[in-house]
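Our next item is chain A:
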Amino acid sequence: MEKIKNLADLRKMKDNLQNKIDLREKSDSPEAIVQIKVGMATSGIASGAKEVMNYMIEELDKRNIKGLVLQVGDMGYCYAEPTIEVTRPGESPVVFGYVDIAKANEIIEKYIKNGELLDGILPANYESIK
Partner candidate 1 sequence: MASYKMHLLVCGGTGCKSSDSMLIVDKLNEELKSHNLVDEAKVVMTGCFGFCEQGPIIKVIPDNTFYTKVKPEDAKEIIEEHVIKGRSVKRLLYVDPKEHARVSDSKHMGFYKKQIRIALRNCGFLDPENIEESIAREAYGALGKVLSEYTPQQTIDKIKKSGLRGRGGGGFPTGLKWELAAKSVAEQKYVICNADEGDPGAFMDRSVLEGDPHSVLEAMAICGYSIGASKGLIYIRAEYPLAIKRLKIAIAQAMEYGLLGKDIMGTGFDFEIELRYGAGAFVCGEETALIHSMEGERGEPTFKPPFPAVSGYLKKPSNVNNVETFACVPVIILKGEEWFSSIGTEKSKGTKVFALAGKINNVGLIEVPMGITLREIIYEIGGGIKNGKKFKAVQTGGPSGGCLTEKHLETPIDYDNLIAAGSMMGSGGMIVMDEDDCMVQIAKFFLEFTVEESCGKCSPCRIGNKRLHEILTKITEGKGTMEDLELLKSLSNVIKDTALCGLGQTSPNPVLSTLNNFWDEYLEHVVEGKCRAGQCTALKKYIIDPEKCIGCTACARACPVNAIEGDKKMPHEIKQELCIKCGSCYEKCKFNAISIK
Partner candidate 2 sequence: MKNVSLTQFQLNKMALIDIKINGKEVKAEAGSTILEAAHTVGIEIPTLCYMNLHDVGIKNNPGGCRVCVVEVVGRKNLAPACVTEIMPGMEIKTNTIKVINARKTVLELILSDHPFDCLICAKNGKCQLQKLAQDCGVREIHFPGEQSTYKPDFSPSIIRNMDKCIMCRRCETMCNKVQTCGVLSGINRGFTAVVAPAFEQDLVDSPCTFCGQCLAVCPVGALTEVDNTPKVIRALADPTKTVIVQTAPAVRVALGEEFGLPAGTRVTGKMVAALRSIGFDKVYDTDFAADLTIMEEGTELLDRLTKFLNGDKNVKLPLLTSCCPGWVNFFEHQFPDMRDIPSSAKSPQQMFGAIAKTYMADKLGVKREDLVVVSVMPCVAKKFESQREEFKVNGNPDVDYSISTRELALLIKQTIGDIKDLQDEDFDRLMGESTGAAVIFGNTGGVIEAACRTAYEIFTGKTLEKVEFEQLRGFEGVRAGKIDFNGLEINIGIAHGLGNARKLLEDIREGKSHFHAIEVMACPGGCIGGGGQPLHHGDSSILKARAAAIYEEDESKTIRKSHENKEVQQLYAEFLGKPMSEKAHHLLHTEYFDRKKKTIE
Partner candidate 3 sequence: MTEIKVKVKLKEQDIKAIKEICATFDNEPGNLINCLQKIQEHFGYLPAEVQEVVAANMGVSVAKVYGVVTFYSFFTMKPKGQHPISCCTGTACYVRGAEKVLEEFKKELKIAVGETTEDGKFSLSCLRCVGACGLAPVVMIGDKTYGRVAPEKVAEIIAEFN
């Protein structure tokens, strides 16, 4: 192990190690960042929810967006799977249906980044699973 030679070294190291605990840091104060819940019940997985979830995790990281991707069970929208629920800090959750990779990209760019509403929003008549 190379010794840490100065404060800058330490700070660099901290930044490099950040991802080790990033997930924990973010979930410690989820209300301050965008939360994305992905419905991952059996039917969701079958319709590609897992791919969407992985895509979301990677892309948020790449695009430097502080967000938390959570996996939840059945969201009650079997007809529209895969479904994701996005909660921007301080706003009400919004649920999107039929999310594929392209849609996910759009959600990130438009809704998550700028709050622009887009197609595919499902009516809010469900009970969110905590």
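The set was built so that all candidates are chains of the complex that A comes from, given by their letters.
Everything that follows uses one rule, which is that contacts are C-beta pairs under 8 Å (C-beta built on N, C-alpha and C of every residue); 3 or more make two chains touch, one makes a residue touch a chain; residues count from 1.
The model shown is predicted, which means the values in this text are computed figures rather than measured ones.
Participant: Pick from 1, 2 or 3: which one touches chain A in this complex?
Facilitator: Of all the numbered candidates, the touching one is 1.
Participant: Residues of chain A touching candidate 1 in their complex?
Facilitator: Chain A reaches candidate 1 through residues 1, 3-7, 9-11, 13-14, 17-21, 23-28, 30, 38-42, 45, 53-54, 57-58, 61, 68-74, 130.
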